[in-house]
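Only a single protein chain was left out; the remaining protein chains are all shown in position.
Should a chain be cited, it is by its letter among A, B and C, assigned in written order, with residues numbered from 1 in that chain.
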Amino acid sequence: MEELMAILFVSLLVMVPFFSGILMLAGKGRDSRILLPVWTATALLAGFMLVKGGAFHVVIGGLYGVELMFDTFSWTFVLMNGLVFIGVTLSVKKERLPFLACPLMAMLHGTANAVFISYDLFNIFICIDLIGILAFLFIRLGKRPRQIWSAVQYLIVGNVGMILYLVGCLYGYKATGSFSMETLPAIPSVAVYLLVIGLSVKGGVFLAGLWLPEAHGEAESAVSALLSGVIVKCGIAPLLRLAELSPVASEIVPVLAVASAIYGVSYAVFDKDIKKMLAYHTISQAGFILAVPGAGHLYAISHGLFKSWLFIAAGNLPSRDLESLKQDGIKAEFWLPLFLGALAISGMPLLGGFGAKSIIFGQLSGFPAFLMYIAAIGTAVSFAKIVFLPLSAGGDLKKALSLSGLFFLACLVFRDIAAGYFVVSYILKSLVIIGTGWAIYFLVTSRKSVHLPKGAESLEHIIGLLFIMLLFMIGVSGL
Amino acid sequence: MDIVFLARLLLLSVILIGLWGVLYKKNLIMKIIAMDIMNTGAISLFVLSSWQRSRAPVIADSTVKVATSDPVPQAVILTAIVVGFSVLALLVVYVMDLSRYFHTLDTDRIQERWKS
Amino acid sequence: MRIPFDIRKAYFAAAIVVAVFLAIIPDTELGREYNAFLIAAKAGIPNTVTAIYLENRLYDTMFEVMVFSISITGALYFLKKENKFQLHDSLFTDPATIIIFRGCAMLSFLSACALAAVGHLSPGGGFAAGVAFGTSMVIQSLISDRNHLSNYLSMERPEKLEKSSWIFILAISLLTFSEIIPPDGVWGNLLSGGWIPMLNILIAIKVGLGTWALSLGFLDHKWIF
Partner (left out) sequence: MTGHGLLVVGAVLLMPVMAFFTLREDHILHAIIGRGMLGIAAAIAYAFMGAPDVAVTEALMGAFLVTLLYVVVFSSGEEFRVGYVELPMIVSKEAEKLEGFAVDLLTEFGRKIKVKPNFVSFESRQALLEAVREGYMDMAIGPFVYPFDESDNYLTLPIIETRIFKKNGGEWIDLLSLMYGPENRTFDRASAEMEKGFYSVLLSEDAHDLKDILFSFMGDEENIAVPELKKKYFGVTK
């Protein structure tokens, strides 16, 4: 019975998007709204299974086959995948997308689902490689020379990371005779480090993910929304599983998470380019997601929603430069979505980010908690730049919340109510964090501008740093 | 010295030579070839691990029990070869497209343009 | 940023240390010598690598086919778009070269057919066959006039064939997952092992057409660097 259910889920989550992608490719379809039923089916199925509860895992193909896992964790990510795709599709309907975009979206959807339900190290390797190729094509769709360069950089770094992951898989197989994730506790720690590094390249986590600001900042805004909303999660979801299952990884991943949160925020506070700033926040939010491996998926769904909303809202702006936006002001119809998104990511109650942050802070303690509070305040500081952008005259508030905006907003509000963290102490805490952040913004950062060095974001440095990190992990565990 | 250990050292050195190329070569095509060499090294490690000093995993008769190499790493690594090839083909197209805009394949010179 | 020499040396040194760590991990003896035996008995074909590739881990292979097809599609999309130059004449005109190349093309075409047909019985299989077919086509294109060649082969029908073989591969994968498999047949026969020979041929067609289209795309382009 479970086998049959699994086949049904695989055909609905993976095969249907693939088939529709191939058919769109053959029929040269350009309208992404045709695919809305596919996304909706994913979201509805995931929502139903979340409400129903329960978990089971299945091996497809018998002996040495591929193991799939259907539990709350995977269904949460699948739900996020469906919701983000619905929102992005609703937002890009007016543009004429290039011909390749719609088939690629369908295939990306299917592959992301496959990553989230996979419980097999090698299957994750191949799915993430497919995700990498799709992202590579997506980044290039905008045609600017710089996008080609950032795509090439992305693929080279990602491929080196995947080679490390492959070697990690091999050592895992050698020790246990299986690729299933259940064997993770038994595999040697060096292999776990290789797996962690390989996944953190795709997940945009600290150091390994430094390709991210360039690629996400340069891509078209709808593409950036997909990159930050879904593609980054395809690295993070297996990483979370790894941290949950393997004791070695559960020590190393939270360290990476905190470093990632602090690093991303400290660059975002001083960046004047709105898309670059959002891209740096993807690094820092990856840290928030990974900080508590047991609850990361609950943060991930919120992050997927508000980050893709923010990227879409930022794409509508007349300029990317925050200084010039500050002088000219922005029209109300562009301002409102940005404002709400910025509040959500800062953790304002009723807007998605609050419940997620409360979950994370509820389970952290000690020094990591202190550092994460700093990162949360930093988030508020950097988003104060958006919150306090002046309104210019002549805007139309009615146009502000388009279909996609309403959709995202509804999801975020519902998400927060579902989290059930409306306790006075949590509300106070988050308000204090936001207040401190805004105070710092007015007192310090709005008056000073600091240029942090960005040398580490070049190709050779990222690749080299992968090995430095590996050595560091081996050294720490050896001591 | 154990043959498998010796072979493994040599194959890891293939990966290292590839890495050296990725780090030091300036030409993007050379970087891609170096990456391919790294990939070849990783693939060879899989094949080496499947080698149990016995024959190929093709069985003549399903009723006689014979010891063979482990077919599982070999089968999964076929997949990885294809993936490596696909990535490479796509990268070559992109890199050549890049050269159309910059008239150079030197990574330092391309990166110089956005040194803000 | 121009990278200081020293830092890259440090990166490389770190990589060497990591490699040493990877080399000294001891092997565990798990006794996997009889793996192949179990798999062959289940799939009903002698070549166990193909059995795993196309039956036990067909789920992976499905994604592999997706990776390959998508990257070929993307490459062709970006190759087609701009700067399409005139079809060039043949690159080689020397008669001796042409005869040798023609022989090579013939040989790799024949090996492609053989690999695809008996991939489940002997080493080989769909992907290898497809690549061999692609190689034979690119060699053929190097020695013959492309205008002349395109009279015989318009690219439209191959494109349809490629798409439909793609869909068939996915559909057969789905059937295999749900264990709807035709009977195994006689051990060692050309038609044995359920869907496996069929999948081999379909993958060979898919990969062969893809590599062929890719190499034609490359040939039609003038590169600048």
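Some observations on this one:
Quick note on the criterion: contacts are C-beta pairs under 8 Å (C-beta built on N, C-alpha and C of every residue); 3 or more make two chains touch, one makes a residue touch a chain.
Computed from a predicted structure; not experimentally measured.
Taking the complete complex into account, C:131 is the one of C:62, C:76, C:131 or C:170 that touches the chain left out. Residues of chain C that touch the chain left out of view are 47, 49-50, 82, 88, 91, 108, 115, 123-125, 127-128, 131-132, 134-135, 138-139, 142, 211, 214-215, 218-219, 221-225. In the full complex, chain B contacts the hidden chain through residues 3, 6-7, 10-11, 13-14, 17-18, 20-21, 25, 27, 29-30, 33-34, 36-37, 40-41, 43-44, 47-48, 50-58, 68-69, 74-75, 77-78, 81, 85, 88-89, 92, 96, 101-104, 109, 113.
The rule is short, and it goes like this: only the chains that are shown with their structure count from here on.
Rounded to whole angstrom, the centroid-to-centroid distance between chain A and chain B, based on C-alpha atoms, equals 29 Å. Touching of two or more other chains is recorded for residues 15, 19, 23, 72, 76, 79, 83, 86-87, 90, 94, 97, 111 of chain B.
Shown for chain C are the residues in touch with two or more other chains, namely 1, 8, 11-12, 15, 22, 27, 32, 35, 39, 52, 56-57, 60, 64, 67, 70-71, 74, 78. On the chain B side of its complex with chain A, the touching residues are 15, 19, 22-23, 28, 31-32, 35, 38-39, 42, 45-46, 49, 72-73, 76, 79-80, 83-84, 86-87, 90-91, 94-95, 97-98, 101-102, 107, 110-111, 114. Per the touch definition, chain B reaches chain C in the complex via residues 4-5, 8-9, 12-13, 15-16, 19-20, 23-24, 52, 54, 56-62, 65-72, 74-76, 78-79, 81-83, 85-87, 89-90, 93-94, 96-97, 99-100, 103-105, 108, 111, 115.
Here chain C touches chain A in the complex through residues 1, 3, 7-8, 10-12, 14-15, 17-18, 21-22, 25, 27-28, 30, 32, 35, 38-39, 42, 52, 55-60, 63-64, 66-67, 70-71, 73-74, 77-78, 160, 163, 166-167, 170, 174, 176-178, going by the rule given at the top.
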